[in-house]
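Take a look at the following structure, please.
Every protein chain of the complex appears in place save one, which is left out.
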Amino acid sequence: MLNLLQIELFKIFKRPRTYIAFAVITVIVLLIQVALKFGGQEYIALMMSGLNESFEVPAEEILNGYLVCFVILNLLLIHVPILVALIAGDAIAGEANMGTLRILASKPISRTKLLLVKFTASSIYTLLLLIWVAFFALLVSILLFGVNDLFVARELESNIISADDVLWRYMAAFGFAAIGLICVASLAFMLSVFAENSIGPIVATVCIIIIFTILTQLQIPFYDETIKPWLFTTHMLGWKGFFYVKGVEGVTVHGSIENLAAIFKSAFILMGYIVLFLVVAIVYFKKKDILS
Amino acid sequence: MSSIISVRDLTKSFGEINAVDHLTFTVNEKEVYGFLGQNGAGKSTTIRMLLTLIKPSEGTIDIFGLSLKKHRNEILRRIGGIIEKPDMYKYLTAYENLSLFARVSGIKIKHQQLMDQLDQVGLAQRATSKVNTYSQGMKQRLGIAVSLVNNPDLVILDEPLNGLDPQGMADIRNLIIHLSKDLGKTIFISSHLLSEMELVADSLLIIDKGKKIVEGKMNEMLNPATTNVEVETASAEMLYQKLMDTTWKEAFRSLEGKKILLHMKREEVPVFIKELTLLNVPVYSIRPKHSLEDYFLSLTVR
Partner (left out) sequence: MKYLLIIAGWLWMSYNIYGQTGPELLLQVRSNLDKVKDYEAMGKLKTNVVFLKTPIASIKVFYKKPDKLKIVNEKGISFIPKGSVNINLNNFLSDAGNYEVIDAGKEDVSGLRILKLLPLDEKSEIVLSTLYIDEKLRVIKRARNTTRDNGTYELEMIYGSQVSFGLPDKIIFSFNTKDYKLPKGVTFDYDNGAAKKTDDQLKNRKGKIEITYSEYKINKGVDDSVFN
């Protein structure tokens, strides 16, 4: 299995298009950082619109590396799934399109093993992409903007987290984000099994994410009670839960998480989706006639 | 001689269409087995079933005496194959492609062995070139190298000579003969280049619309009970008119330019020649045509 995994990773990283995603992330993150460096005060003013009538807002302290990273993740974790789909959606469909799937499938490895190896390789790619995001979004932001307490704006309240209580939350958040992105990879991978060309699965994955994200954000009671709790996009936001803290009479409880059980529940639901998508992919692929 | 491939009642349906219809054949050890048919006859479908890319709707396939359904991986370790136009990873070099597929097959292969494989198909000089710079013929050669990289006992080749120039065809033909005769490999080969098949195949299977038409040894097929006779004349039209008034009317097959083709029993040929001279039509030549192409066309052309 390890041998096959090495081969799959070799193929992924020998391909020029793999590096497009890393380049895109680098550019987007740098653009956001530059924008905040020169226009961050306006952004802070928007976020503080509910607070600056009652309080003196320390805008310079608020705009620090931890906040910049939070802003980047807020934006990027909508767009990174598209980049994940680029590779995962190509995993099987791309091979079919190239004509190499029929060679692979006629080798002495079971179809299940072939699929699992390819999925693992797609997942490793996803994790490397996330590490790249983490490096640029967190480390470079800290270098450019320094560190201070983290201000987290929510719809009905804001949380301030002490600087010394932030870093471990980001590690946990990235860990959670990994599960979310692997869920996206598994969806794209599953769709890839049904197609002979990678454009279809990539576009389908992106469309599904966009539609589900809209449904997640819509505040319609009918959806709130029926489908929203089951959408994986609802649970992909769970990384933010690490930044929602408990408070006692308005005082942040150091090291606390407002609802850890909810985050675990979201993680399990996402893992459930990963298993579901993989099982569907394997069941279908085992029976599929390879005509490409 | 033991059988390497034993196929019984093999059927593959796509909806209501039987692409392969109760096909039965046997391939013996160490022989070169030719697999012929028109386009769409079911050759590629059959080969895909042999390589487990497609699941049969009915029937059984035994290879090396083992059920393919139950011993898939064990059997595939001893098989090498290419299907139709071989496609490789275009962004990798020939060497990288060959190494990759060797490792996928579970083979540990050294650098020199890989270079020898490439040299065998005439690609050693271009080993480090990316495949997207290759011509179709070079890709074909690389495909053959990939099918041989795991030193298989059974080699399945689907149209291996496509895209090759005459020298290339001669090289691959010699390679096939070498693999079979010198190294004792069993070769299952489909091709529409009947003249080439005539030169390499020991046995033959001809299918049409998914069904077996004929199976047997090559030398027996090329000496059949019936034969084609080609007559070259000054006026083929005049000869045709006269033949239509004789009992040779049923033997007529085709008229092209100055040539008329007839099909008859071998023992009737001397009688025909004798009666032809009595028709008073100037004849330039009479030639029996019993090549594989003739035989194939006689079975499959409507």
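Note that the chains are named A and B in the order they appear, and that numbering of residues resets to 1 at the start of each chain.
Criterion: contacts are C-beta pairs under 8 Å (C-beta built on N, C-alpha and C of every residue); 3 or more make two chains touch, one makes a residue touch a chain.
The model shown is predicted, which means the values in this text are computed figures rather than measured ones.
K.L.:
Relative to the complete complex, which of the depicted chains are touched by the chain excluded from display?
P.N.:
When the full complex is considered, the omitted chain touches A.
K.L.:
Return the single residue from A:6, A:41 or A:162 that touches the missing chain.
P.N.:
The single option touching the absent chain is A:162.
K.L.:
Can you tell me which of A:115, A:153, A:190 or A:290 touches the chain that was removed from the display?
P.N.:
Of all options in A:115, A:153, A:190 or A:290, contact with the hidden chain holds for A:153.
K.L.:
Which of A:26, A:74 or A:197 sits in contact with the chain that's absent?
P.N.:
A:74
K.L.:
Extract the touching residues of chain A with respect to the undisplayed chain.
P.N.:
46-47, 49-51, 53-58, 61-62, 74, 148-149, 151, 153-163, 165, 217, 219, 234, 237-241, 244-247, 249-252, 254, 258-259, 262-263, 266
Heads up, the rule we're going with is that only the chains that are shown with their structure count from here on.
K.L.:
Nearest whole angstrom, what separates the Cα centre of chain A from the Cα centre of chain B?
P.N.:
Computed from C-alpha means, the inter-chain centre distance equals 52 Å.
K.L.:
Okay, in this complex, where on chain B does chain A touch?
P.N.:
The contact residues of chain B facing chain A are 48, 51-55, 72-77, 79, 81-83, 85-92, 96, 100-101, 103-106, 146.
K.L.:
In their complex, what parts of chain A are in touch with chain B?
P.N.:
So the residues of chain A in touch with chain B come to 3-4, 7, 10-11, 14-16, 98-100, 102-110, 287, 289-291.
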